[in-house]
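So the structure is just underneath, and the comments pick up after that.
Note that one protein chain is taken out, while the other chains of the complex remain in position.
Our next item is chain A:
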Amino acid sequence: MSLWATLNRNVFKRTSTFAVAVAGGTFFFERTFELISVSLFENINKGKLWKDIKDKYE
């Protein structure tokens, strides 16, 4: 039985488990998406952001 079929049978078929899967999936997706976006942003702007330069002024 493929992974997809297992998932389908055990999780997606019942509304209660499906809802839990949606909530959990959202949480992990949001965290990784945020992490990736922010690290992209900070990489592009390395040396210009306050967090990169604040040590210079203390």
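To be clear about the criterion, contacts are C-beta pairs under 8 Å (C-beta built on N, C-alpha and C of every residue); 3 or more make two chains touch, one makes a residue touch a chain; residues count from 1.
Heads up, the rule we're going with is that contacts and distances are computed from a predicted model.
With the options "Dynactin subunit 4", "Cytochrome c1, heme protein, mitochondrial", "Protein FAM71E1 isoform 1" or "S-adenosylmethionine-dependent methyltransferase" in hand, the undepicted chain maps to the protein name "Cytochrome c1, heme protein, mitochondrial" (source: UniProt). By the touch criterion stated above, the residues of chain A touching the omitted chain are 33-34, 36-38, 40-41, 44-45, 48-50, 53-54, 56-58.
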